[in-house]
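With one protein chain withheld, the remaining protein chains of the complex are depicted in position.
And then chain A:
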Amino acid sequence: MKLDDTIDSLRQGKHIPEETVYSLCLKSQELLMNEANVTHVDTPVTICGDIHGQLHDLLTLFDKSGGIEKNRYIFLGDFVDRGFYSLESFLLLLCYKLRYPDRITMIRGNHETRQITKVYGFYDEIVRKYGNSNVWRYCCEVFDYLSLGAIINDRIFCVHGGLSPDVTTINQIRSIDRKQEVPHEGAMCDLLWSDPDDVDTWSLSPRGAGFLFGRNEVEQFLHKNKFELIARAHQLVMEGYKEMFDGGLVTVWSAPNYCYRCGNVAAVLRVEDDLDRNYMIFEAVQAQDGVGNAIIPTKKPQMDYFL
């Protein structure tokens, strides 16, 4: 398999044969297997939030932020579901990972699970594109090997969702057995799911499961681990990013015009050697190219005689 050819095909949104996907997934697993639960990354680096299968916007992201050939990236998860090109987006990142292993870190998001992808689009996309679910199964195997977090220059903690009451130090993340489907509770679950909110202490979500954390939890975690920032994704932000708790936590969102209808812009966060933060904002690609061909199969409002 020629990696560069596959990258080219993926960038054009072309169909990738099942065998190619299989071998890509296998190689990625080997590579990811040797990564720690929390990887260490050096500056300068670009932190990217949710992608959700918006391949063309992912290409814009790379274009505008300098490209994988010359830059380091951390992706905070949620590569799949919702968009029309979940497979291509995820595989492109895997190919980059295989091609430039030290330039890209992929963290697991709450959508990188069997249960969630069955409901929110990735599974359907695979069945539509391949007529069976094999490719979905290969990808889910890879999901189980994705790391849970990253630390930049020992100063910035990157995670998909947020904090967990079971995690006060990074060593507690290191001791998690991550190679499994994301469980419904525990540290691994919290890291992928929890949300910051206006609460005084750890509190139960009104849904009856899952934690909310507030300013105090963020400040304690930062202080204890000598961090200055928690960079996370997981929540849609109209402006592409949102800093909270006096800049101690930031939400980065990298799927512009989410679901092809929210009208939001996207952002990535570039962290320089002196830990200066630069947000790069970008807009969604147009639904059609210059000659009127559809790039994104937009759902046209269909008139129906609803009752």
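As a working rule, a residue touches a chain if its C-beta (ideal position, glycine included) is under 8 Å from a C-beta of that chain, and two chains touch if they have at least 3 such contacts; residues count from 1.
Just so it is clear, contacts and distances are computed from a predicted model.
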{"item": "Among \"DNA repair protein RAD51 homolog 3\", \"Glycosyltransferase family 34 protein\", \"Mediator of RNA polymerase II transcription subunit 20\" or \"LAFE_0B10264g1_1\", UniProt-listed name of the chain not shown", "value": "\"LAFE_0B10264g1_1\""}
{"item": "Residue among A:Asn110, A:Ser147, A:Asn225 or A:Ser254 that touches the chain left out of view", "value": "A:Asn110"}
{"item": "Identified contact with the non-displayed chain, of A:Tyr100, A:Tyr120, A:Phe245 or A:Tyr279", "value": "A:Tyr120"}
{"item": "Residues of chain A (touch criterion as defined above) contacting the omitted chain", "value": "11-12, 56, 59-60, 63-64, 110-111, 116, 118-120, 124, 127, 165-166, 184-186, 193, 195, 197, 199-212, 235-239, 242, 258, 261-264, 282-283, 285-291, 293, 295, 300-301, 303, 305-307"}
